[in-house]
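Here the structure is laid out as structure tokens; the discussion comes afterwards.
As you look at this complex, bear in mind that one protein chain is not there, while each of the others sits in place.
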Amino acid sequence: MAPAENHEAAAVARPALSDYLRWSVDHKIIGVQYGVAAFLFFIVGGAMAMLIRLELWTPALDLMVSGSAYNSLFTMHGTIMIFLFIIPMWAAFGNFVVPLQLGAKDMAFPWLNAFAFWLIPPAAVVVLLGYFVNPAEAGWTAYPPLSTLFSGDGQTLWALGAHLLGISSIMGSINFIVTILNMRPPQMTLWRMPLLCWAVLATSIIAVMATPFLAGALTLLLLDRVAGTTFFDAAGGGDVLLWQNIFWFYSHPAVYIMVLPGMGVLSEVLSVHSRKPVFGYRMVGLSSMGIAFVGFTVWAHHMFTSLQPELRIPFMITTMIIAVPTGIKMFSWLGTIWGGKIRFTSAMLFALGFMSMFVIGGITGVMLAALPFDIHVHDTYFVVSHFHFVLFGGSVFAIYAALYHWFPKITGRMMNERLGKIHFLFTYFGFLFTFFPMHIVGMLGMPRRVAVYVPEFQLWNQVISFSAFVLGFSTFIVIYNVIRSYYRGPIAGANPWRALTLEWATTSPPPPTNFDDDPIPYEDPYGYGTEAAAVYLAVVERAFDGDSSGR
Amino acid sequence: MAEATHHEDGHHSNTVRLLRRDITVEGGVYTVVFGILAILTIIEVLSAELLKGAIHDMPEAAVLLGAAKAVILLVIAIIKAGLVIWFYMHLRDENRILAVVLLLPMLIATLSILYLLAIPPGGYSV
Partner (left out) sequence: MAQVTAQQLPSAAHAEHEHSHLSEEEQNNNLKLGVWLYLASEIVIFSIMIVGYVILRINEEEVVAQAHEQLGVGLVTANTFVLLASSYFMVMGLRAMQRGNRAGMLRWIGATALGGIVFLIGQYIEYSELSHLGIVLGFDAASQWSTLGMRFYAPTFFHGAHVFVGVVWALEVLRRGAQGRYDNNPIGIEMFGLYWHFVDVVWIMLFTLIYLV
């Protein structure tokens, strides 16, 4: 960039980097803190995934010293990605964007917000410390008796750390619910709320109601491990299935904690970048709530092989029902971009990537809901493929879409679009060729969570591993892009995407109090393509970007 | 049940209308509710002891009496909990959203408790 532009950038007051390392109660600072911390964990968890794929390059056990080492590796990979990456990453975007979209000046409880974030580093230290002493080996699901009788002290630390992360998540969610319900300015009615806010509200309700199940289960697990109780030990009058049930009471809803905000992001990004109103706005908002509630009734489909037979069919049915609100969203997205003036920005590309991948993940989800099929592929790579399509193809693609979409608001500078597109291509194809072949090896019977496999699968596994390395490499592109754009990206201006939601009706980055007065939202958060919307956007542009037309 | 007469100072009134009678007592509705809670607790303990004796004397009706005991005691407990929530936690004059906040986890927890209780001891034999 030209030096003149750099000079201009100095006028944009953005927090100093050192502000991000300190205790702060500003939701925008906390949002970035969450985001950067979560991304660091993403790198750690990703490196573990690379090691897993390296081990699986050959059928034998060669890289790892023992099967135990492999066990602890995938245990940590899952734990980090779920508890330390995806969930905090949504807290990051929720924190930064939701109060701005509502027109609020901060979260309802700024201090609690900061506290919830600062619980994460010590919790992460506890979890990771376990990995280095005597690691947990029971997978992120920590089924007893693996987690009680056969796992090292690291499992105790794992449970403690997960407990802390759960507490942090409950605090954050309480904050979101109160903020969304109570902190809206008078004109921001519930049915004018952007869909990301609806999604975060639904997510937070799930988190407050479901996370305590995890806390309860972890408490009992800790007692079993350290106090000699036998809640989960059949030999001592306990019940192994009790853990599976309570764990999935939490963890199935938690799947929606991880993907609902992504669905909210999709509605934002697709609408803005195709200049079309969201198709079926109310139904999309309600479907988030629908997912939240139906999500509590499907947990036992994780236990089809250990469930009493007469309950299998009811859970199969509820699981298929939950595909309906998800389908509503999918059709809403298709209807939104249909006939729109699509701009293939990096954010839009990742959003479209989400749609294609999530459809695959959703369809394999319905396949797995079908009991006879599930029994056949239970605990194979088919399942691994399914949830990576949902959690990577879904959540991570949405996280990238959100990053490209809101980076200008967060930093005041645009991301580099060309690098963004390269990043997208590497991620998209790396992802596709990593996880799609897993369907095939899974159908052929390759079990998950085992370091050795029969030699017939070697070619497939080498394809998978090679693609996984490509996928891993793509992360470096986005890291480079973020750092470069932070310093040298073009100045964004208040509203580079010409969006109608309120976060764009303030400077980039926004001042500490966000808005001078209660802002008045445009009558329809997605009313693109009308004369009135154009007038509104012109007003916003004049108000904030008067002299700096550069973007 | 107790009903506060809504005088000018609302729940701070010392006069409560209970069973068509005005009762004036320091603390008003709060004191009356405490009295009801205490009486219910005594009834609860007494009926538990009586039914336990009855079960002991009539082992042939043990299942029926046991079920009756559980139902009676749980109903009394729920009434007591409800009184505390309604009057002491002021749910009666709060925004209805708080009732939703309370009922939602109760619903979810009740469903999951019922589900967990249905698991036979020692798990299933498939």
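In this document, chain identifiers A and B correspond to the written order of the chains, with residue numbering beginning at 1 in each.
The working rule: a contact is a pair of C-beta atoms (placed from the backbone, for glycine too) under 8 Å apart; a residue touches a chain by one contact, two chains touch by 3 or more.
This structure is a prediction, so every number in the text was calculated from the model and none was measured.
Trainee: For a quick check of understanding: of A:Val97, A:Ile246, A:Leu266 or A:Met438, which residue touches the chain that isn't displayed?
Mentor: Going through A:Val97, A:Ile246, A:Leu266 or A:Met438 one by one, A:Ile246 is the residue touching the chain not shown.
Trainee: Pick out which of A:Ser66, A:Ser356 or A:Thr513 touches the chain that's been left out of the picture.
Mentor: Spelled out, the listed residue whose C-beta touches the missing chain is A:Thr513.
Trainee: Identify the residue among A:Ser24, A:Ser332, A:Thr427 or A:Ser485 that touches the chain left out of the display.
Mentor: A:Ser24
Trainee: For the chain left off this view, which of A:Pro122, A:Gly237 or A:Gly529 is in contact with it?
Mentor: A:Gly237
Trainee: Considering the whole complex, not just the chains shown, which residues of chain B touch the missing one?
Mentor: Its contact residues with the unshown chain are 11-12, 27, 30-31, 33-34, 37-38, 41, 44-45, 48-49, 52, 69-70, 73-74, 76-77, 80-81, 84-85, 87-89, 94-95, 97-98, 101-102, 104-106, 108-110, 112-113, 116-117, 119, 121.
Trainee: Would you write out the residues of chain A that touch the absent chain, in ascending order?
Mentor: So the residues of chain A touching the unseen chain are 11-13, 15-16, 19, 24-26, 29, 105-106, 108-112, 170, 173-175, 177-178, 181-183, 208-213, 215-217, 219-220, 223, 227-231, 233, 236-239, 242, 246, 507, 509-513, 516-517.
Just so we're on the same page, only the chains that are shown with their structure count from here on.
Trainee: Would you kindly tell me how far, in whole Å, the mean C-alpha position of chain B lies from that of chain A?
Mentor: 42
Trainee: Quick one: which bits of chain B touch chain A in the complex? Just the residue numbers, please.
Mentor: Per the stated touch rule, the residues are 97, 104-105, 108, 111-112, 115-116, 119, 121-124, 126.
Trainee: Where on chain A does chain B make contact in their complex?
Mentor: Going through chain A, the ones touching chain B are 181, 205, 208-209, 212-213, 234, 239-242, 245-246, 249, 296, 306-309.
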